[in-house]
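Everything on this sheet refers to the single structure shown next.
Of the protein chains in this complex, one is absent; all others appear in place.
Should a chain be cited, it is by its letter among A and B, assigned in written order, with residues numbered from 1 in that chain.
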Amino acid sequence: DTREQLQPGTYRTVIKSKFIDGNLEIAQTVLDGESKKEILLSSYLCHPSMANNELSGPLVLLGLYHRIKTWTRRRYTYRFAMHPETIGSLGLLYLKGDHLKENLVSGLVINCMGGKPNELVFKHSRNDDSLLDKLLYHLNNHGYNHENIKFSPLSGSDERQYNSPGFQLPVCCVSRCFHVGYDEYHTSLDDKENMGIKTLLDSIDKLEKVLIALEQTATFENKFPYGEPNLGKRGLYPTLSFYSKERVNQLEELNHIKMLLNYSDGKCDTVDIANLLKCSVVDMETAIHKLENQSLIKML
Amino acid sequence: DTREQLQPGTYRTVIKSKFIDGNLEIAQTVLDGESKKEILLSSYLCHPSMANNELSGPLVLLGLYHRIKTWTRRRYTYRFAMHPETIGSLGLLYLKGDHLKENLVSGLVINCMGGKPNELVFKHSRNDDSLLDKLLYHLNNHGYNHENIKFSPLSGSDERQYNSPGFQLPVCCVSRCFHVGYDEYHTSLDDKENMGIKTLLDSIDKLEKVLIALEQTATFENKFPYGEPNLGKRGLYPTLSFYSKERVNQLEELNHIKMLLNYSDGKCDTVDIANLLKCSVVDMETAIHKLENQSLIKML
Partner (left out) sequence: DTREQLQPGTYRTVIKSKFIDGNLEIAQTVLDGESKKEILLSSYLCHPSMANNELSGPLVLLGLYHRIKTWTRRRYTYRFAMHPETIGSLGLLYLKGDHLKENLVSGLVINCMGGKPNELVFKHSRNDDSLLDKLLYHLNNHGYNHENIKFSPLSGSDERQYNSPGFQLPVCCVSRCFHVGYDEYHTSLDDKENMGIKTLLDSIDKLEKVLIALEQTATFENKFPYGEPNLGKRGLYPTLSFYSKERVNQLEELNHIKMLLNYSDGKCDTVDIANLLKCSVVDMETAIHKLENQSLIKML
């Protein structure tokens, strides 16, 4: 091949390029939820012929779409975005920036989902105060082993545009190795070796698990906030008074209910409440559901 | 007696009850102070035939009433409340909720004042930010040995209603043992053994001492805030310039005066100021009094 035949010496590279009129193509789709509040899942196409960075991102995005579509219930609305890196997210922000400023709860830029490290690494959003940011720290105390790192605009991908000062959208970034790099990064050696299907599925599993926890993460308002509402007549009070396994479960649920009622003041979210109880927000799912069904609390 | 004669076996208990029309009786009385701002002292009657829980509460409430009535000066207005537990406090909130939201500085639900532990235990208010909450932590650094525990809606008494999210009234709860319980709790064995008169008097003494400290705990506004007012012509500057015991006392009082003047900006309260000086708010009483007399500061 030509490169092999070159003699030693200094060469000058000529790159021929030209400007042509065209369009910027960006793709979006939405899975509606009960609330207009949105979760943004975003990946990008810069050089998708390379495997881990970057085909793994779009593949995991696609996998999550098919998972979330089958959920029996979605509190949040999910927006899926795919586009050329940087300029594509700027295009999305041009079209949907105001909408996202009003409705976005949290977002996630997804790439490098197939590499070697076993655990996911979440780069948090600039202001590190969204529900997903908070949840990610919380879950670390309850058996989730992902790593959390701080936002930085110095490197990274589309999260830099989403988190620019005019938007400050709470978009995190998830990868297995983006922040540390790997030898094959940005070379033709970034191939299937760096992106096993099994690892991609593991990424989808882990992200879905986080998103399911995020579904329980919200700020509710107690609709009967003046004193404690009568729980017995609403079927929310334990009917057993002797000690048994069932009684223990009923009491745990009653504790969740009492905490949710007292602290759902429109300011505390369910992670705050779970932290007060030193339990996982995931464990409060049943209590949240029952209180919603009885119209005792309503998501803000 | 009948229970002794029963044969071993499983019994079914029949409780005969009926609904009758009637009234909910709740008792209140007020001792006016210089300010409309209120301190609520609240106890309850659920099963007052039992001693420590709960006759001790009403007895201590009564004792405090007679003590506070004799104070030569009351900055705050004191409201005393007694009623059936839970439903009675809901009744009080129905009648006085708006008034209390506007005027309540801090409150205290009182029960289990006769038990064995030597020190009082204060369960703080939900938001833990009222003057009494702050004072209770402060006094621990200045020789008061009570214990402080966090609010929880999971157990307790009327403080759960006062601290419900629609009211969020800063009402604490005080007892000697309510949070840990005792073997005779809620049985006919909760008798005089668990509630000596000497212990009740000790409870009254300790609570009065806290309330006297609370009288010095307020946010004042410096009425001459532009530069330091002339202290000499108001008789507030030491007249001795050589070292003596009296001079030391005068200097300490001068320090209190300077701190109160500089930090009484309508935001810092006297506990903040005492903390800056690393002294007890109780020790600043004379300085506060002199500055009030000279109309240099005014309670907000």
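To be clear about the criterion, a residue touches a chain if its C-beta (ideal position, glycine included) is under 8 Å from a C-beta of that chain, and two chains touch if they have at least 3 such contacts.
Just so you know, these numbers come straight off a predicted model, no measurement behind them.
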| item | value |
| --- | --- |
| Contacting the left-out chain in the complete assembly, out of B:Asp129, B:Asp205, B:Glu246 or B:Asp265 | B:Asp265 |
| Candidate in contact with the missing chain, chosen from A:Arg160, A:Lys258 or A:Lys290 | A:Arg160 |
| Residue, one of B:Asn111, B:Ser130 or B:Asn222, that touches the chain absent here | B:Asn222 |
| Where the unshown chain meets chain B, residue by residue | 222, 225-228, 255, 258-259, 261-265 |
| Residues in chain A touching the chain absent from view | 86, 89-90, 93, 97, 126, 153-154, 160-161, 163-168 |
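Methods note: only the chains that are shown with their structure count from here on.
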| item | value |
| --- | --- |
| Between chain A and chain B, centroid-to-centroid distance (C-alpha), Å | 46 |
